[in-house]
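One protein chain omitted, others in place.
A, B, C, D and E are the chain letters, set down in written order, and residue numbers restart from 1 in every chain.
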Amino acid sequence: MTTQTAAKPFRRILLTGAAGGLGKILRERLKAWTDTLVVSDLSDLGPAQAGEEVVQCDLADKAAVLAMVKDVELILHFGGISVEASFEDILRANIQGTYNIYEAAHKHGVKRVIFASSNHTIGYYKTTDQLTASMPPRPDGMYGVSKCFGESLSRYYYDRTGLETVCVRIGSAFPAPANRRMLTTYLSYDDLFELLRCAAMTPRVGHTIVFGASDNREKWWDNREAAHLGFRPKDSSEPFVHLFPDSGNYPAADDVTTMYQGGGFILTGPQYKD
Amino acid sequence: MTTQTAAKPFRRILLTGAAGGLGKILRERLKAWTDTLVVSDLSDLGPAQAGEEVVQCDLADKAAVLAMVKDVELILHFGGISVEASFEDILRANIQGTYNIYEAAHKHGVKRVIFASSNHTIGYYKTTDQLTASMPPRPDGMYGVSKCFGESLSRYYYDRTGLETVCVRIGSAFPAPANRRMLTTYLSYDDLFELLRCAAMTPRVGHTIVFGASDNREKWWDNREAAHLGFRPKDSSEPFVHLFPDSGNYPAADDVTTMYQGGGFILTGPQYKD
Amino acid sequence: MTTQTAAKPFRRILLTGAAGGLGKILRERLKAWTDTLVVSDLSDLGPAQAGEEVVQCDLADKAAVLAMVKDVELILHFGGISVEASFEDILRANIQGTYNIYEAAHKHGVKRVIFASSNHTIGYYKTTDQLTASMPPRPDGMYGVSKCFGESLSRYYYDRTGLETVCVRIGSAFPAPANRRMLTTYLSYDDLFELLRCAAMTPRVGHTIVFGASDNREKWWDNREAAHLGFRPKDSSEPFVHLFPDSGNYPAADDVTTMYQGGGFILTGPQYKD
Amino acid sequence: MTTQTAAKPFRRILLTGAAGGLGKILRERLKAWTDTLVVSDLSDLGPAQAGEEVVQCDLADKAAVLAMVKDVELILHFGGISVEASFEDILRANIQGTYNIYEAAHKHGVKRVIFASSNHTIGYYKTTDQLTASMPPRPDGMYGVSKCFGESLSRYYYDRTGLETVCVRIGSAFPAPANRRMLTTYLSYDDLFELLRCAAMTPRVGHTIVFGASDNREKWWDNREAAHLGFRPKDSSEPFVHLFPDSGNYPAADDVTTMYQGGGFILTGPQYKD
Amino acid sequence: MTTQTAAKPFRRILLTGAAGGLGKILRERLKAWTDTLVVSDLSDLGPAQAGEEVVQCDLADKAAVLAMVKDVELILHFGGISVEASFEDILRANIQGTYNIYEAAHKHGVKRVIFASSNHTIGYYKTTDQLTASMPPRPDGMYGVSKCFGESLSRYYYDRTGLETVCVRIGSAFPAPANRRMLTTYLSYDDLFELLRCAAMTPRVGHTIVFGASDNREKWWDNREAAHLGFRPKDSSEPFVHLFPDSGNYPAADDVTTMYQGGGFILTGPQYKD
Partner (left out) sequence: MTTQTAAKPFRRILLTGAAGGLGKILRERLKAWTDTLVVSDLSDLGPAQAGEEVVQCDLADKAAVLAMVKDVELILHFGGISVEASFEDILRANIQGTYNIYEAAHKHGVKRVIFASSNHTIGYYKTTDQLTASMPPRPDGMYGVSKCFGESLSRYYYDRTGLETVCVRIGSAFPAPANRRMLTTYLSYDDLFELLRCAAMTPRVGHTIVFGASDNREKWWDNREAAHLGFRPKDSSEPFVHLFPDSGNYPAADDVTTMYQGGGFILTGPQYKD
């Protein structure tokens, strides 16, 4: 027996949404931080691995969430719906669910939450706009609206109870950019994980909103208000630039998918007239 | 018979929350603007008066809301819960309810909504802070969080569909200030009504957030970003100043009810540790 | 003989554009300020009246302008074209003409120019935007572009030579508002004259840009950066509000004449596709 | 005997500098606020009047100041040198003296100080600049530098101990403007007193910096950051405008007394080369 | 025959000012982007090389410009006068000429213009000022005034017609810095070309103003408002620093060539008194 385990920064961390795209990635990596990683999802998570506890849980179930959060020191809240969906589904998963997480965190004295917010909180800014975190939200769908809810809810919990939160407005966290827009919004898995490390380990964060993008050449988001986190992305979309070669084929003036930072996402919801 | 009726600006206006404190006041006054005033509430509204249609309706009932909004030109959305309450009640009334209103408004081609937001969206700013509408929200309770939701939801509907909204962050709209704090937040009924008139009649408002306070001497809120509305309060809390005479009895340094703009409201919710 | 004349603030003032709409008004009023008022226009000005000198002059004629400016202490430069016109006409009258005025003013040691700029320097801001003078120009036509030229030219002359200028971005200076938009942009003749008095008499103005509007209820322009001028409009468009009664007939979403501060002006130029 | 005395807001107020120009004015008026007014000065103050205690005291005498502050609830610190003087005199009176006041206030649990700061903290801004209280100081002499010291010292005491301060950057508080500049900086005695009342009676002020000027037409100072104080000047320099009639006699470009907000004051100190 | 040509981003690009200092450099490099490069100048351009069309053209000749722009997809407008000159020459070449380019671009449906603006649009800011693109222009000569004209003209064309422009405020684009000031303003040819690439290839640019400087240590210009362009200079003036060794020979307080960002340029125009 060694004392190695004792050197981990946390004894017990909860990761919600552990069966999701990013959740799967994080599930592997987070074990280095904690003696016990509680992984949770509505979907099946498979058997618990070493150092894990598995909780299949509907975030909208308040009692279940309360039980799950017990003894947890840090929550990475990646659960809920991460695409555009019906409002009712989003209401249940992202609004009721996020409330349940915060109320449970408060009741159990959790000190910090890392909240997976999204660039879709500000997707209706133009692609020629430059943003800082304190500019008013302009969500691009119900999903984005629910993330705005999480940001103001967590602000309240910090002001009222001292529970700290880092809201990470995740860009495009995929293995590689899938279209021209993602050259600007790309967030590599390594950079995401480093950002989460900064969010978890900085001694004080209060309530901080930070944009999650790699060090891509084209930028829409200026993280100066979160410089105390010390996040320095190491990756970039440059290796993928060749996939989308320079072109004079300018988009049409009324093409909303290039006009707004949210990109094609804003068309994935209900069919509003435009 | 005269053509006087024809001169009213609107044919059909919907007022939600018409049985509430402000709803009762507005129910009387709004008739001057419209041929038909649809008044709605979860509570009993009594019989329809001349020029009225009465709809008893749970805002959380999507189909009922959709039916109610038909043919309406303008909505004054004062419905829902207007005090601190359990999250579940607020979720149903203020979050699901407000969504239903906007979705119905969009589907029926309503052009504008006046949304009764609240100073409790920013109640955790200090009483020595000066605010403009574009500063980040800092709600002081679940009620305030739900109003932040309405503000970002309506921003989305404007960006996505062109449906205009004026969010009125109502101060203390009562017959008279009830405590020292309300000398700063007081909004007379006449000034409220004038502000609603500006919100309804200005040809274009896009998505505007405006603070609702009378011309009180002490101010926390600067409406410069809504100057296009042309709102000029005529009343003031001055006639009530004598009720709260000058005093050197300064509040204790840790008295949250004078430290924050939200005042005692922030203590009315669940008993968080402080 | 009395010493009354000696009490006038100036010995010699030049008013260009004296045959224009505002020029005619000012021609009468400016005599109170000066022993000699030089009135100039391309058009016929009629015979000189007491205290006047009349100079019919093409502002594009550099030598003529140089001669006209001799011994002048203050110039009110209202000459040139004040509506949308062909670029070539504007180039000659407003660009070459304004250059000639400044170069002559510099050569003759004139200390100050009041430059009749226009709200059309910023006409492409939205009617829901609030402006200060230091925000970037967004002209709404060639006329507006020429006024932007005058503003940057006069900035240069101040920085380089010390020649002071007040650029007055005149709103709608007419006897009465002619449409709904002008309720916001109206500048009464009395207020215009008072603004010119402030611009002329404040001991130091450096290079100041000020918006010219009466104290109308609806505002787009915030003159805080020119508060040293002490301009306080006394009039308002309120007496004319009844001409444009409250209405729920909201403009169409794509109606540029209500979308932009420049109003219908932006459609008066060449027929661009929209 | 009546209960009238009991209605006074304070039991014991200290006014330093009570023999100075403003001190004499305030000595009379402050009695309405307090059972006992302690008046202090280095100079002779004459005999104590009803409701007064007189303390002749050198503010640089730490022990004397400590004794004087005992049981005081509110301090109006108008003591020290209020004109340009040798640094050593200013050091003793304004820097050591102000430190002594704050340290004594802290030790005795005084809750609030109203500090007579000065427009000479910002006298090197130009007369075409518009200021808010949070802009960096630009003092125009040693006197101004000492007032900057008082502002940062009081900020420290508030942050460290909770002792509140309102720093009043007094303009030109005289019976009437004595020159053209004072049309902009004039502060009537009534308005000064009202400002002090706001500073004393507002329940919470934290650390607030406010400019002290009447409602003069020409303005350099924007009090928006102190709007929570509710200060509304009622007077203006307008009745005195006729003393300084409109004139085209513009100052020379290098005349520092009109170039900078500090006016002629900046030339009253040691004879620096310019 | 290969399909290599088809891979070029553009079919037809126009470069004006192709005989000028930068024009000659660009003429070589731009061929990589386009099947046909139309090179234009008032001066002789020599014979057309492969992939070129040569048009000797006075930009003030509206008809000639209109003809030249036909079928062009992208314009790099480097034509006109690029040093201080008489106003009449600048009027013709830079004002009339730039108007002709934009009007022709609009008429022929060109989608984007890259406009060679200049640091001389802001040359009267001090060398201790830090600038962003949205700060008011302060030109340092007639040349700079004409570039301000181009910036406001292009803003108008974008707002009115959708024609996009990137205004590049070029610093000192020479083989090497020629004096101490150019250590701050230096823009290497490679960095200029990369900036032009960003300006040409970014899918949407709207109307963007960007400063053109290499990654020099000393900076006056902050390009945060153009971060969407993704411009990252690779060069620096560091290799040339040894040419201007560290020195305590501070410039005289009234030496305008080091006081203002425009440097000695501001003295190259007409001999104004200073």
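In the analysis below, a contact is a pair of C-beta atoms (placed from the backbone, for glycine too) under 8 Å apart; a residue touches a chain by one contact, two chains touch by 3 or more.
The structure presented is a predicted model; accordingly, all values stated were derived computationally and were not measured.
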Neighbouring displayed chains - absent chain, whole complex: A, D, E
Residue among E:S82, E:S118 or E:T184 touching the omitted chain: E:T184
Residues from chain D at the interface with the omitted partner, ascending: 87, 91, 95-96, 99, 103, 106, 124, 134-142, 144-145, 148-149, 152-153, 155-156, 159-161, 266, 272-273
Positions on chain A contacted by the hidden chain, ascending: 7, 9-10, 33, 73-74, 111-112, 162, 164, 197, 200-206, 208, 224-225, 227-232
Those residues of chain E which, in the complete complex, touch the missing chain: 126-130, 180, 184, 216-220, 222, 245-251, 253, 258-259
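By definition in this document, only the chains that are shown with their structure count from here on.
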Proportion of interface numbers common to chain A and chain E (over half same, under half different): different
Chain separated most widely from chain B, comparing mean CA positions: E
Distance from chain E to chain D - Cα centre to Cα centre, in angstrom: 53
Whole-Å gap between the CA centroids of chain C and chain E: 32
Length of the line joining the C-alpha centres of chain B and chain D, rounded to whole Å: 41
Contacts with 2+ other chains: residues of chain D: none
Category of the chain touch graph - line, ring, star, complete, other: other
